[in-house]
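I'd like to ask some things about the structure below.
The complex appears here minus one protein chain, its other protein chains still in place.
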Amino acid sequence: MSLTPEEVQAVIWAGLPQAREQGLIIEQGDGGSIRARQPFDEKTIRPGGTISGPTMMGLADAAMYAAILSRLGRVEMAVTQNLNINFLSRPEPADLIADVEIIRLGRRSAVLEVRLYTVGNENMVAHVTGIYALPAGEEKR
Amino acid sequence: MSLTPEEVQAVIWAGLPQAREQGLIIEQGDGGSIRARQPFDEKTIRPGGTISGPTMMGLADAAMYAAILSRLGRVEMAVTQNLNINFLSRPEPADLIADVEIIRLGRRSAVLEVRLYTVGNENMVAHVTGIYALPAGEEKR
Amino acid sequence: MSLTPEEVQAVIWAGLPQAREQGLIIEQGDGGSIRARQPFDEKTIRPGGTISGPTMMGLADAAMYAAILSRLGRVEMAVTQNLNINFLSRPEPADLIADVEIIRLGRRSAVLEVRLYTVGNENMVAHVTGIYALPAGEEKR
Partner (left out) sequence: MSLTPEEVQAVIWAGLPQAREQGLIIEQGDGGSIRARQPFDEKTIRPGGTISGPTMMGLADAAMYAAILSRLGRVEMAVTQNLNINFLSRPEPADLIADVEIIRLGRRSAVLEVRLYTVGNENMVAHVTGIYALPAGEEKR
């Protein structure tokens, strides 16, 4: 039922045109955690040379969705219900990495945690928790 | 010290290229609250005809920044510290409206609330609270 | 189906021994919003003479539950799924007031907002949003 990283990426690129345009890559995933990478794009830069907040929020949201696909298969109707982000330090102009952990998977919703980094820097740039509502009847633990 | 809606929009367009590209408009603002409008753009559509979550998060973030500029003047180094969003209903393909209220303005931070709607529909599509860190020494109540 | 403030208070006192001990009062409620009051208690004081954070979180949580009971009737299995609180100013040693608004009521969950004050002071002391999960099959819009 679960999907490989390549399958997850294909589902996301088909369903989220913004993710495809931005070149979102699913690097790893084993059903409980996943790593996504957002290649650096000049257009996401804010004054001061840092990556914009909405870029980080968009990556976190897509990466949580990827983790759910990886675990549950094609639950394309899963939708974000809540997202809480703490911005920690200004990201350098570099690829962004999102490490996602599913911290609870219930029948009706999933709770996830995302830690965001820039490539080559061990300081976390943002920390996210989110709730995804799962479609009724599609839950497959 | 406070700025008019037109001045706020000019500061935002100068500083946030994404906001300028997306045509973000500051419609009203009186120093304590503000209304921003995100014109509809086909590129922000998700399967099912709804507007993407990151589009709503980006609008909420820019609108909170606009409310701070409107109240405090050119505090360009204000940065988002926390953003919490609850998605309430799927937005129709239409202009998004963000109504922002500053619920507390302290010396070091501001707490804001944003209610998101689509034009012509009274159902709230998302509810946001956020914390902006204010630059030391620039606080002007 | 909806309950009067007196009925809501009786359900809460029967089900939440802590609320009964603390003397939580439901002052008003009309199915969409509710006001709860937490009488002042010396035991909730922190050094500096301010009311403790957990006291405010407990009141907000009980008041959200009260708003759901007021609107939906006896959905005793409703449970808090998420609570996000921003502390705004130190509350004086006085009764706490919680004004709750149901901002979305869905089949499976409700999203609520709570504004906390102390009696006789117009400055908000804390702002809360929360998600309550509603028991399957009990939803009654």
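Here are some notes:
The letters A, B and C name the chains in turn, as written, and every chain counts its residues from 1.
Simple rule for what comes next: contacts are C-beta pairs under 8 Å (C-beta built on N, C-alpha and C of every residue); 3 or more make two chains touch, one makes a residue touch a chain.
Just so it is clear, the model here is predicted, and its values are computed rather than measured.
One of C:Ala10, C:Ile25 or C:Met57 touches the chain omitted from the figure, and that residue is C:Met57. Panel shows subunit A; residues 84, 86, 88-89, 103-104, 111, 113, 124, 127, 129, 131 of it touch the chain omitted from the view. In the full complex, subunit C touches the hidden chain at residues 15-18, 43-47, 52-54, 57-58, 61, 76, 79-87, 90. One chain of the complex is left out; on subunit B, the residues touching it are 81-82, 84, 108-109, 131, 133, 136.
The definition used in the following text is that only the chains that are shown with their structure count from here on.
If you draw each protein chain as a dot and join the dots that touch, every dot ends up joined to every other dot. For the touching copies subunit B and subunit C, the fraction of interface residue numbers used by both exceeds half; the interface is of the same-residue type. Averaging C-alpha coordinates per chain and comparing to subunit B, the farthest chain turns out to be C.
Touching two or more other chains at once are residues 84, 131 of subunit C.
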